[in-house]
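Some chains omitted; the rest stay in position.
Labels run A and B following the written order; every chain starts at residue 1.
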Amino acid sequence: MPDTAPAAPWVLHPDRALPADPVTRPVARQILEATRTLPIVSMHGHVDAGLLSRDEPFGDPASLLVVPDHYLVRMLVSQGVPHDALGVPRLDGRPVETDPRAVWRTFAAHWHLFRGTPTRFWMEHVLVDVLGVTERLSAATADAAYDTIAARLAEPGFRPLALLDRFGIETIATTDPASATLADHAALAARGWGERIVPTFRPDAVLHVDRPGWAQDVALLGERAGTTIGSYRDYLRALEARRWAFVDAGARATDHGHLLADTTPMDETDAAAVFAAALRGDVDAAAARAFSAHMLFEMARMSTQDGLVMQLHPGALRDHDPHVLAVRGNDVGYDIPVATEYVRALRPLLTAFGHHPNLRLVLFTLDEDTFSRELAPLAGVYPAVRLGAPWWFLDTPDGMRRFRETVTDTAGFANTTGFVDDTRAFLSIPARHDLARRIDAGYLARLVVEHRLDLDEALETAVDLAYGLPRTAYARPPAGTVERATPAPGSDRQVAGA
Amino acid sequence: MPDTAPAAPWVLHPDRALPADPVTRPVARQILEATRTLPIVSMHGHVDAGLLSRDEPFGDPASLLVVPDHYLVRMLVSQGVPHDALGVPRLDGRPVETDPRAVWRTFAAHWHLFRGTPTRFWMEHVLVDVLGVTERLSAATADAAYDTIAARLAEPGFRPLALLDRFGIETIATTDPASATLADHAALAARGWGERIVPTFRPDAVLHVDRPGWAQDVALLGERAGTTIGSYRDYLRALEARRWAFVDAGARATDHGHLLADTTPMDETDAAAVFAAALRGDVDAAAARAFSAHMLFEMARMSTQDGLVMQLHPGALRDHDPHVLAVRGNDVGYDIPVATEYVRALRPLLTAFGHHPNLRLVLFTLDEDTFSRELAPLAGVYPAVRLGAPWWFLDTPDGMRRFRETVTDTAGFANTTGFVDDTRAFLSIPARHDLARRIDAGYLARLVVEHRLDLDEALETAVDLAYGLPRTAYARPPAGTVERATPAPGSDRQVAGA
């Protein structure tokens, strides 16, 4: 069967992920070419700041590419590969596979499972383009690939900061808890990387009052803010102080993972009562939910004061299987999306701040049913709202295509932020941005060949999506429009515009 | 970059919005051609009857094309253009931009925001094809376009009734409150336009008992019906009388905007009690919702008696931002779709009247998730049900394509009504019907080239969708099947068929 043999050697096709029909493809190529040399602006990701600050060589292929990638681990688990065989650590310290070559072989032997998935697309890019693997992955080629990768990772040019240059990354945002010391960012800034590597304020741990460990996290928050948190008022002050510390460290944005998008505010006395009860360890789930919603409202209020862009990621039911959670901890593939309501949920926040010149609210979703029904209509009228890139289970070739096909009608392009990669897999950052640019090029090409857009407009829009929009969406407000003085909490809920 | 320059002069491409692949496009062209000379049947729209009756020249370009178009206004607002700058009036009488040329320039300078949106498609058609603008809109070309349009609007051939001929509009339905005098329609009828311009009975204002101004609207309803409404029974009688007045004025249909599709009937005594309480101004939200649902059921019952087609438009959460509502009033872009349930909601109505030969219930949605799951299955079995065209945020090239791709499987073509334009932008009516015909031609062409439909069938279906189906869907019942005598309310809830 000669025509079914894999291409040898393994290469990336220049037209990958572009529409195939002979009218659209050449236009898509031309549009893609307009973005080819643009830098990467990576304003939302989960690369560890310490990794960049230490700037040490990466470890072995398995611990770099397999063990921490929950997209990859979940697929192997779904087909019966135990977490142990993949070297995913256990909280109880019982043994798991520790030989990276064994883990790698297990992954390679199951390469066929990833057919049609974005993991396949990204990993192929990483292996071929970044790491120089030359044969398609399989049980037979596993060892050769392992050796190639390991050798490459040992080269000086493959240390993290060198890769920032190699990848053309102009700016990269990390994600950091509210109680982060920001020491890594300070160290990087001292070496001149402060403009290029910025933190993101992620306060989830201290906003969900029924989280295990919440009280300790609040205590740590106080410590970082140089105070002791004994009351709700202290808590707000500490959050405000920490947000400004992040601003000073270069942060552009906050990030919020909530099950619901609810933003209903509470009266200050009610909020203070829930907070006090939570400190006593005496809070029920309903009160905790209400407090989380209230704090989203407060985060928006604080954004109007300090100008941090507010990113909201609702709709992931975390840790679906409690047994897995108990044995493996979080982030091993068991977060599952649920239907998410935005229109009523965001009404309090948008009524209060949806026209405020200092607020930019970037909405993400795992529920694509909301693209045309809720998200595009909201972004298409409220000046504060922008739509983030398709997230997580939707950051796929067809998911990103459906995003453009459903939101552009009502939100246009300018109400979207362009691509964010949202990844902790550092080596896959170019692959992810490359894929997004290809999908956008294909979508724009379709508009052109259907005579719904002129080619010059498509070229300009492609550059916007790849570069201009993420830069402006995450830009700091103009000088003088935000002020450090802290007004009383809840005192400024008036809408600016309308 | 010569190949990125905009086409000069500005023209509409004959193949716009048709599939681009070289196999499908010629078939789509052939199918489109079969509909090219068909008249427009516009059975659901919001053109003001007074505009047609007065038949005066249109005003300036801005007040015609910009200020009243909430699709357009909402996009500009979303990117920070204040309503004031667009001349959208304030209820408090404070000043807004009154220079139409200034408003037009603001719009023209933001033309790029509409890339990829249906507003772009429709407006391009209006500007180029209807109004003769020859250069692509931009800040630089704004004044020239303004002058071209203004000159064109002053021509006698551009008065409203002349445009009905120019546009090939065979029938146009306006939307009129239950208390409308119908004087404009009477005046038009006196001049021979009675068959061509028909009213639509829209009783929302008197069905939602917690609406501000409800009691006054009910009083006015009584006045129009020549009675005083003191009881629920009077109210039903007045509604029935007004519906017959609309029938006499040529109406084909009623139209109902409800947040929910609920049609649960109440006992007559309960309904009377809610009505009485509402007259006293003493009704809560739950009772008001229940009464709205009940009245949908009653509207269906009345339709079985007077033969008016019943159009239901649920799922728009009106006036999302109360500040904007207070300052600008309704219909300025802040209505946002919400998830909508039809299957359980419509069960009471369909159980009672779903097989009644005099009922035609046309369902619309803003929630495309219901296309394949709920709407097509209901329309594909109940004789009374037809699916209206994709509505509002979904009346877009890709929205209309998704509609056909998801409902045809289960509902076929004959259970849809063909296109309705639903617009208050009179000059855009040809653009909207043209776009719908193009999308349907493209969808049918795909069926043909995939050998799922023969070409002769596709040609016949295209004519049905463009012309035959809207005519039959909104036709009056055969003579003798509806009768003017009014039975006691609620007395005729038996299903006819099954």
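Assume a contact is a pair of C-beta atoms (placed from the backbone, for glycine too) under 8 Å apart; a residue touches a chain by one contact, two chains touch by 3 or more.
This is a predicted model, so every value here is computed, not measured.
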Identical protein chains across the whole complex (2 displayed): 3
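Operating definition for what follows: only the chains that are shown with their structure count from here on.
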Inter-copy rotation, chain A to chain B, in degrees (Cα atoms; steps of 5): 120
Rounded Å distance between chain A and chain B, as computed from the means of their C-alpha atoms: 40
Chain A partner contacts - residues on chain B that touch it in the complex: 1, 3-7, 12-13, 15-22, 25, 74-75, 77-80, 82-83, 112-118, 120-121, 136, 317, 320-324, 327-328, 333-334, 336-339, 366-369, 393-394, 396-399
Touching residues on chain A, where the partner in the complex is chain B: 21-24, 341, 343-344, 347, 350-351, 354-355, 369, 372-374, 376-383, 385, 404-406, 408-415, 446-447, 449-457, 459-461, 495, 497-498
